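With one protein chain removed, the remaining protein chains of the complex are shown where they sit.
Let's turn to chain A:
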Amino acid sequence: MYNPQLNAQGELIHLLTTEGLPRRVLHQILDKAAEFVSGGELVNQKFADLAGTSVFNLFFENSTRTRTTFEIAAKRLSADVSSLNIQASSTAKGETLLDTVHNLEAMGANLFVVRHSESGAAHLIAKHVKPGIAVVNAGDGRHAHPTQAMLDMFTIRHYKGDFTNLRIAIVGDVLHSRVARSQIHALSTLGCPDIRVIAPKTLLPTGVENLGVHVYHDMAEGLKDVDVVAMLRLQNERMAGAYLPSTQEFFKYYGLTPEKLALAKPDAIVMHPGPMNRGVEIDSAVADGDQAVILPQVTFGIAVRMAVLSIVTANQKGLL
């Protein structure tokens, strides 16, 4: 099967998922992002990579943080940025997803950043946009959130240097998590030898072990000697019903507390994609503790998004 994210030369022209991307491309994104970071901070400078480029943020699903970081990233690269909250507009009037996209193409869009509640929406758009227009997936259903995963990879590389000797645990609602899927694919490709998922059975996708992870239902076992703990957000709406009995019970057995974190390696880092539910999936003492790298993740997120926007734009223009 051909990979719709790559052109005939194997260069990244859309970023839809981390799955199936060559290691070379993942490193290219990380290396490019590193150019925008100095001493753990963003380089305080504007770049011209996207000058003359129109970026449309198409958010069919609510998001403040991701949309804002994409806006900042695009503006730092000198793009013209428009953000549309589609929920409240065209599609509510019955326009289809592709109609919306084609209208914006007619307005001169060069790049779409898309968030949608349905898995595969970004793939659909990428398949139907005109040649030369890039699509970056900012989260589709339960499927993929590749820029979040890549900023996690950037964070891990920043603190741990290499992936090929790490034990990494992904904890929480893996079933509904696009972040977890994208992390797993990226970590596999980058050579991480021990990827673990820790969750109750109700929050694990069927056959998750086929993605190349070790499955744990017990935090004490799963966290033992890990280098990285990647917490997932537990959507509160999942708490009601048959997935879980209560937030208290979830916190007791799967929440990350200092005691549970002590089972990991002493220098283990704690990541979280945000927004956090304190006292549900993570204890404040951990969230605000020395091992947490949650705020640096946010900073790196802008650098990684700048890198992705820059690379796909350049490749679409055939300049690289």
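For the reader, a short list of remarks on this structure follows.
Everything that follows uses one rule, which is that contacts are C-beta pairs under 8 Å (C-beta built on N, C-alpha and C of every residue); 3 or more make two chains touch, one makes a residue touch a chain; residues count from 1.
Going forward, contacts and distances are computed from a predicted model.
Only one of "Dihydroorotase", "G-D-S-L family lipolytic protein", "4Fe-4S binding protein" or "Cytochrome c oxidase subunit 1, bacteroid" fits the UniProt record of the hidden chain, and that name is "Dihydroorotase".
Residue in contact with the omitted chain (choice from A:Gln9, A:Asn44, A:Thr164 or A:Asn210): A:Asn210. Check A:Arg181, A:Arg196 or A:His272 against the missing chain and you find that the one touching it is A:Arg181. From the set A:Asp49, A:Glu71 or A:Asp140, the residue in touch with the chain omitted from the display is A:Asp140, counting the whole complex. Contact with the omitted chain, checked across A:Lys32, A:Arg67 or A:His116, is made by A:His116. Not every partner is drawn; the one left out touches chain A at residues 1, 4, 16, 19, 96-98, 116, 118-121, 123-124, 127-128, 140-144, 178, 181, 205-208, 210-211.
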